Every structure is written in structure tokens, then in C-alpha cells.
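Here's the structure we're looking at; comments come further down.
Heads up, one of the protein chains got dropped from this complex, but the rest are sitting where they should.
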Amino acid sequence: MAEAPAKRITDIGPPHHKKFLPPVILNNYGKWKYHEIPRPGVLLHVGETGDKLWSVRAASPRLIAIDTLRWYADLADKYAGGHLRFTSRNNVEFLVTEEKNVDPLIAELTAAGYPVGGTGNAISNIVHTQGWVHCHSAATDASGIVKCVMDELTPYFTSMKLPGKLRIALACCLNMCGAVHCSDIAILGIHRHAPAIKHDQVKKVCEIPSVVAACPTAAIRPATVEGNASVEVIEENCMYCANCYTVCPAMPLNDPDTDGVSIWVGGKVSNARTEPRFSKLAIPFLPNNPPRWPEVTEVVKKLVELWAADARKYERMGDWIERIGWPRFFKLAGIEFQKQHIDDFKHAGLTFKRSTHIRFDKA
Amino acid sequence: MAEAPAKRITDIGPPHHKKFLPPVILNNYGKWKYHEIPRPGVLLHVGETGDKLWSVRAASPRLIAIDTLRWYADLADKYAGGHLRFTSRNNVEFLVTEEKNVDPLIAELTAAGYPVGGTGNAISNIVHTQGWVHCHSAATDASGIVKCVMDELTPYFTSMKLPGKLRIALACCLNMCGAVHCSDIAILGIHRHAPAIKHDQVKKVCEIPSVVAACPTAAIRPATVEGNASVEVIEENCMYCANCYTVCPAMPLNDPDTDGVSIWVGGKVSNARTEPRFSKLAIPFLPNNPPRWPEVTEVVKKLVELWAADARKYERMGDWIERIGWPRFFKLAGIEFQKQHIDDFKHAGLTFKRSTHIRFDKA
Amino acid sequence: MAKVPTPKLDELEKGPWPSFVTEIKKRADKHAACSDLLGILERSYNEKIGHWKHGGIVGVFGYGGGVIGRYCDLPEDFPGVAHFHTMRVNMPAAWFYTSEAIRTLCDIWEKHGSGLTNMHGSTGDIIFLGCRTEDLEPCFAELAEAGFDLGGSGSDLRTPSCCCGMARCEWACYDTMGFCYEMTQHFQDELHRPAFPYKFKIKAAGCPNDCVASIARADLSVIGNWRDNIQIDAAEVTNYAKAGLDIAADVVNNCPGQCIRWDGKTLTIKDEDCKHCMHCINVMPKALRPGKERGATLLLGSKAPIMEGALLSSVLVPFIEMEEPYDDIKELIEAIWEVWCEDGKNRERVGEFIQRVGMGNFLEAIGLEPDPNMVAHPRENPYVFYNLNEEEESDE
Partner (left out) sequence: MAKVPTPKLDELEKGPWPSFVTEIKKRADKHAACSDLLGILERSYNEKIGHWKHGGIVGVFGYGGGVIGRYCDLPEDFPGVAHFHTMRVNMPAAWFYTSEAIRTLCDIWEKHGSGLTNMHGSTGDIIFLGCRTEDLEPCFAELAEAGFDLGGSGSDLRTPSCCCGMARCEWACYDTMGFCYEMTQHFQDELHRPAFPYKFKIKAAGCPNDCVASIARADLSVIGNWRDNIQIDAAEVTNYAKAGLDIAADVVNNCPGQCIRWDGKTLTIKDEDCKHCMHCINVMPKALRPGKERGATLLLGSKAPIMEGALLSSVLVPFIEMEEPYDDIKELIEAIWEVWCEDGKNRERVGEFIQRVGMGNFLEAIGLEPDPNMVAHPRENPYVFYNLNEEEESDE
């Protein structure tokens, strides 16, 4: 750590947001009346006073260079009185008060390769994580898969023709940075081999009791290996969560051959209609196949279109599957139901089918 | 054990049922067409051939003397060609083939104090267990409470005016002999004190490792007490399930002051409409107050009538509560919601309210 | 009468419901066990505590199950119930009797025991309540002579039970009684000689109404089902409507499959969406019936709470044809027992065992393929096991 400078400013927190809000917002703060979506990617909010605000939403790769940020600033100055924001799904929004600016702004964004959309019954940006760009823990890349999947799904970003919202998220390991576990479709990096233990280092860089305590399935126990105080992993109890690696760098799990991604479906967050719920395992494993991950993009697209074709209005992915039932979902999706789909962790019994409410395939 | 007699017959199993079936059943076996309930307690089954069978169902205390059984046999001979059966809820049924015998049979049963009913949308017999009549484990009596509760509910046995079926069951301890855990209303005997350990006997009559393993909450550990190899119970981890007592007689839990019953609601078994489900805790504790258990009878009657007044047709207790919500159930029932109602065992988190789907009391 | 006054128990002779106290009193003059039972019970009613001692290993020769030993803790005061064992007598399937059979049982039990019974116990047995140790064997011999045998207790197969099924119900999708009888006979050894990690119960219901509560209290729940279309008698539908049944409200709106249509004239069912819940059939028994391709759904693992919490049985085989002598089911049961006996812990029910070893592993061990009908939904947690080493090896 650097030495402390003479006069340090600390603990000031972020700037107060009111400094950054445009006048139309300051004037209508808490007094918006309703909104409309005049075209995909544009939200029109109308205040009690009649004031109007057009928010223009554009796609973002999330990993952005300051060059692009400065261009955003320029666009904001040109069309939006210098006001912009980012959304909880990492899109950028320009806060426009003059209707005439909306179309030129959209034209400029689109021309530069930043599609406008993500509103209403659309697919918005993929919430994701660091992957091979920054994290030591990643079982797959993040930005790369996101790019490939969204390349396929852009038409659903720029239009609003889906039955409801569809939220996709990606996390590159089981730590699940982001709300992957409650997404309509989640893409999750996974390992499939127990940690490789560097026995000569464990004692030096890790606290053995913490390592033992870190394992959700109690697969780790202290052991002396080749004369080193270390740990051993009971391989059949290991499900590759990498929590041991999180607390102990001497236990890496990354492996080019067996790492890959799994696909989860049917989660949601909003309370609209049905309660929030977790995503469930659809496809246990797809290989890491950079740079374009064809297996992943294909299956995500297929799942989206299956849902889009069959779901009722407003029916989120999970609501749709609940209605048609998981057996039919597996059949329609052409996914083989495997051992891995059946829960075998703590609450497993509660996920078993505890009734005869079965739908049979009729001949 | 007695010495083996010279020529023993063993492993013959029960008599074949066809020996006991009346001709009308043998002739219509698997060929019944439909049924009607011409009056409470009477099922009329009609075969494809047009054959008719009236089954007359009468209440039974389940604990019956052979004197009564012989009287049943006489009644069967007199009205039912010598044919009778018992139901899965311990009622007796006379299998009558001549319509003219139905009413006199009912009259005779009723006159003798054996009400006829339990069919259709009624309360049938209470499935129950041994209690103080026979079991060492009982935290309450069984037959006694059943008698008191059914004395109150007999009008719902002899009529069919309820919204749906209502199944009550009683178990005198957490072993829950009978399907108590899936009943519309369950009455369950409970202890509320940790076992009293007879340290001088543990080693003699119990296997210490089995005792330790028997505790669902890991409250037991081996210990030397007053020089005896024995066990100790970490009292704050004990929830009085008595599983230790089941495997070790030296650890009794019975206690006149703190034993009593708890009331559970909303379970069901059938797959009709909704899936089978467990009963949930309504009242954590009511005292053992023999001989008439007024607190228990009162509350059970109240719950039945609350449900009867508010439920929709076919709506089982649990379906009704699901519809109105647990908060309103507690309010209507006048039951205080307490710490004990909130699950704190293994799957507790799954029973928490994980959404904002809340109904507020409107002013 | 009881030898002592029983003012508390006497209170339980009042009221419209038949009284178990009256029943005991019927025998109080005839058998010491019955008068002393009244006495000791009155004492329990006063003291709010039971007076029975824990267990006791008694039984009949060559059997490990079928008798529950019971001694009271006040033998001096109540010698009549010093021994008060119960015998579990295997009932006939679905509890059908002739008056003659009833009298035979009464005669035997009058001779060898208290004359008190439970008709029936919660597992389904005829319970002979109150037997002295020395009476067990003679009682058993006479029962056997009369064609009766004991049921299960301890860590064995428990007495299988079933609903009345085809004998008295139009909805039975298979012969519950025949199946129950066949299982009981086929597994006599497993029933009488405890050799399992814990008890194993089989219950057979003819349709999803599940009138023996099998899904809540049987390690193997066999529930009748059909896989083709519900049979509709259009004329009878019309009759129900005419008779005032509100088909839209009472039937259509309650259908969990959301697959019934009623336009005021015709009722149609989209059978591929039917969840086989029975409701529509229950409401209109003359008009609707289960389909013709009948069989059963096999579910596994229900039990009471101790120790991991109660379980409901869950789907193991979504649909199976039920054909005597049920060899496929017997094989499946044996495969389950084999795996469970090999790896189950002491006092671990099969439902708990499956949760511990994992359903996927369990299925592999018994040789069944995973089926999406086995789950309410696929897993939510990402803790997925693989066995790539083994897989690679087995690839070679």
C-alpha cells in the first residue's frame, strides 16, 4: 500500500445524485404520472405538470473504453442537455427533453453500432461478470459469450414482440456475481474436476481449518501429503464449486478440457403476477468453444424462440414452463433429462414430484 | 419366547380376500359402473350389469371389544348376508344387497350408539394411535381426545353439508403413527422438556453411538456422568422429538406438566385438484386436560366451523388457507403468531416469505 | 367393572360418539386385563402420564416381527396388565370379512388374550391388544390353524395394505387387493424376519384419490392411473347439467390441468394436459371414468418426520401396467432393497437413504433411467456431480 499523502480526503461517499439530475427530473421528482413506450428503446415519462422526458436506451458492451464514454458525453451534450444514466442492466440512457432530438440521437447511436432497444417485452442486455478478462476464478469467459449470444438476439432487443420480458444473465463461476440464479435464462461457467492440490503450498498460503470449513459437501479433510501439512479431497464428494479455491489459491480448479457452461431457465425477480423464483437446470454442460461458443448461442436462441412461440402474453419463461410442465419443456426443447437434473443437495427431496399430477404423452 | 411346537404352520400370510367377498362383489369385481350416496353413510355402487350394492358405514371407536365384533357379525348376518368390512379410517361397513335392509340396519346401529355417516363431504373417523392405552412413548392420550373431539363433530359425520372432505388425525408422539402429517387437522402429542437421563442405566440398556446418532439436531454427545459412561444432552439443541428415547429406554421424556398437544392444519393426501401436502403448525401447545380436553375440542371445532363457513365448494382446509393466506387464517382463527410457528429445521429458508406478495389489512 | 372407581374415564362414556371406555368395560368383568386396563388408564388420566414401559423383546418362534412387547410400570397395582403385548394379525386385503371369520378371530382372542382389539391398526393389521407372553405362541398356532398369520413389526416389510379397489369402486385402475395379496405372500420371509435397515411399507391405492393415504405413509406407494383419455358419456354429462350441476364453476374451474372445456352443451377434455387428479371424475361419476389403458404410478419414500423431517413419496415409475404376478414390480422392489440393505444406515428409511445418496445415484444403482416426471422441477443449486474419470475409463 502506498504511503498516506499529507492531506487525504476520505469517507465522502459518492456525489449527491441531485447534482447530476436534469431540471426536468428535479421538477418532477416523485411526481411522474405515467409512461409510454413510443418506440422500442424509448421511454416517455409524463409528469403531473405535463412535463415530458424521453429516455433513449442503447446497448452497451459494459466493458467500455473512456473513448466511448467521452463520446456518450458528447452525445448527451448534443441531444440531452448533458444528461445521461446507466441502467441496472448496464445499458446507457440519454435523458432527452426535446422530442425532436430523439430520432437523430437514435440514428447516431445506431449508426455507430449501438442498437437502441431493450424496453418493454424485449430482451435487454445480459447481466454478466468478468470472465477471462479479469477474474482468477472463471470457468469460462463472460464478455465473449455475451457478445455472441446478443449478436443472435439483437432483433429481440430492438423490437418488442416477445410475450413478456426475458432476462438473460451470465456468471463465469459458481460465485454467481449478478442475479444469475433468478434469470429467465442463465449461462453459468462450471468446472467438472476436483481441485488440483499444490501440496507444497497449502500450508504456506492457506489456513487449513478455513479450507476444510469452506467445503459445502464436506469433501475436504486435513492430511499430510508427501511430508506437507495439507488437505485431501474425497473426490466423489466434490461437486467443483471452487469455494476451497476462493479461500485457498493452492487449490485451482480451472481446466481447459472439462470446464464449460451450464444453462438454467425459468427464474425471475419481479413480483409481477408470480413470485420471484430461482432458475432451474436445463442443460448440465456445454463445452467452452471460443471465440463464438456456437453450442451456447444456438441453444439460448432455441430456448428463446420456443418460449416466444408458445408462451401466453406476459408469461415469463418460468411461468410458461410451470404451465406446460417440465417434462414437456424437456421434450419440446429436445433436451435429454439426465441424472444431473435431479437435485441431490440439501433440499433435494422437496424438488421431487410428490404427487400423481402427471401428464402422459398421448399416443 | 416359547418353545416351538412340533408341527408349526408359518408364513401363510392372510387369508385370500376372495374367500370373504360377497357374491355381488365377486360378480362385479372390476366392473362397477358408478356410485351414488343416497343418504349420509350409505354408498350405492351400481355394476355394469345393474347389480346394486349398498354399503352402510358406521362410526367405530376403533378400540373394540370382541363383544362388539360379535354383534357386528350378527348384524352382518341379519342384514348383509354375513358380509362386512372396515375402512381405511377404521369405520365399519356392512355390505347390503337388499335395499330394504338398509334402513333397519341404520336404525339398529344408531339405536346402539353407532352413528352412521362419514361419506361424501363429511368428517370421517379420526385416524389415531395408542396413547396411554398402550404406548410407552405417548405425550398424550389418543382414544380419549378422539372421543371428545368426535362428540363435538358427530353432526358433521352424520350429514354431508361441509364444503369438502375434512380429515382429522391424531398421533400421541412425534413418531406420528398414522398419516397425521398430511391431515386437514392434525392433533399431535408433544413433549417440551429434554430427556431425563438415567445415567446409571444408559450404558446397560443402550448403545451409546446409536443414541448419539439418533438425534436429528445433534444435541447428544457421549459423556461420563457420575462415573458412568453415559451421554449428555445440550438442552438448547433439543426439540424433544424423543427419538433418543425410542432407541434408549434410559432417556424418557414424559412429563405431566409440560406434555400436551399441538394442532396442525391444511394437509391432504388425495391428488384431487391440488397436490398432496403436509399439515402446518397452527397452535404450538395446548395442555393435557383429561378427561375431556376442553381446550383441544374447542379449538378443533372452531377451526372446522371457520373453514366450513368460508371455504368454497370442494376446497379442502389447506386449499382454503392458501387462498386467503396464512396471515388472514391466523387472524380469523384468533391464533397468535409466535416464534414457534416459524420453521427452524433443515429447510427453514424455503418456508420464509420470499416475495412482496403481501396482503395488508385495510383500514 | 374396573376394580377401582374410574370417574374420569366414566366421563368418556357420555356423548354421541361410540366410546372406547364402554368397549373396555364390556370386558372388564370377563378378563382381568380389561379391568386393570381401566384402572391404569384412570391413573394416567389423573397423573397425565402413561404407565407403560419401554418395549420388550417378545415374539413367536421363528418370527422377528408381529408382536409388540409391552409391560406396565405398576405390575403390583395392576397385575392384569403386567404383560400387555399386542399381536399384529395380518388383515385380509382391504379389510373384508365374513361374519364367520370375525367370530373365529373373536373366539381365538377370547381364549388367549384380553378380548380387546383395534379394528384396525394404522398400518392396517388386526390388533390384538393385551396378550401375556405365554399366550403368544398358542394364540399364534390357533390363528395359523384358522388361516391367519401375523403382520410385520420392526425392521421388516410391514403388512401391505390397500383400498377396496375393484371390489367396491368403479375407479380402480388395477386390482389393488390382488396386488396387495400377491406382495404379502411373495415376501412372507421379509415380512416376518426383520433384515432391513428399517421398516419398509407398501400401500396400494386404485386411483389418485389415494384412499389409503399411500403417498403419505408408504415407502412404496402404488397408485392406480391411466394414460389414455378420460372416458366421457356425453348423455350423462347433459343429465348432470340438467340436474343443476354448475359444470363451469364446479368442474372446469377446479381442473388443475386447465384442460376441460364446457360450452354449455358439450364437455371436452384436452387429455394431453390432464394431470390425472380425478376431480372431474369425482364430481361426475356417472359421466366420466378413467381411461382404458390402466396401470399404476409407483412412488417411493414417504414417512413420518423422524429424523430428517416427514417425506411424501415421489414418482419413481410414472406409469406401469399391472399384470399378475407383477414380476417387474417384484424385481424392482428387490433391487431397491438390495441397494438400501447394502448402503442404508441403521434406522434410515428408504426415502432418507435416497436423499443421502442422491436420487441420480440411486436410480443408477437400481437400474432405472431418470425421467422428468420424477421431479417437480430440475435442480436449482449448481452443485452438480460428474464422474469424468470413471466415464473416461468406461469409454475405453
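By letter and in written order, the chains are A, B and C; residue numbering begins at 1 in each of them.
In the analysis below, a contact is a pair of C-beta atoms (placed from the backbone, for glycine too) under 8 Å apart; a residue touches a chain by one contact, two chains touch by 3 or more.
The structure displayed is predicted, hence computed values, not measured ones.
In the full assembly, the chain not pictured is in contact with A, B, C, by the touch criterion defined above.
When you scan A:Arg85, A:Lys339 or A:Arg359 for touch with the missing chain, the hit is A:Arg85. Residue-wise, the contact with the chain that is not shown comes from A:His181, picked out of A:Arg39, A:His181 or A:Lys353. Where subunit A meets the chain that is not shown, the touching residues are 1-5, 8-17, 19-21, 25, 29-30, 32-36, 43, 45, 53, 55, 59-70, 72-74, 76-77, 82-88, 90, 92, 95, 113-115, 127-129, 131-138, 141, 143-144, 147-148, 150-151, 154, 174-182, 210, 213-216, 241, 243, 245-247, 249, 252, 254-257, 259, 269-274, 276-278, 288, 290-292, 313-314, 345-347.
Considering the complete assembly, subunit C touches the hidden chain via residues 305, 309-310, 380-383. For subunit B, the residues touching the absent chain in the complete assembly are 174, 176, 181, 188, 190, 192-193, 216-217, 235-236, 238-241, 258, 262, 264, 266, 278-282, 284-285, 323, 326-327, 329-330, 337-345, 348-363.
Heads up, the rule we're going with is that only the chains that are shown with their structure count from here on.
Farthest from subunit B, judged by the mean position of CA atoms in each chain, is A. Subunit C has its Cα centroid 13 Å from the Cα centroid of subunit B. Work out the mean CA point of subunit A and of subunit C, and you get 48 Å between them. Counting partners per residue, subunit B has 271, 276, 346-347 as the residues that reach two or more other chains.
Residue numbers of subunit C whose C-beta contacts span two or more other chains: 208, 210, 215, 223, 256, 275-277, 312.
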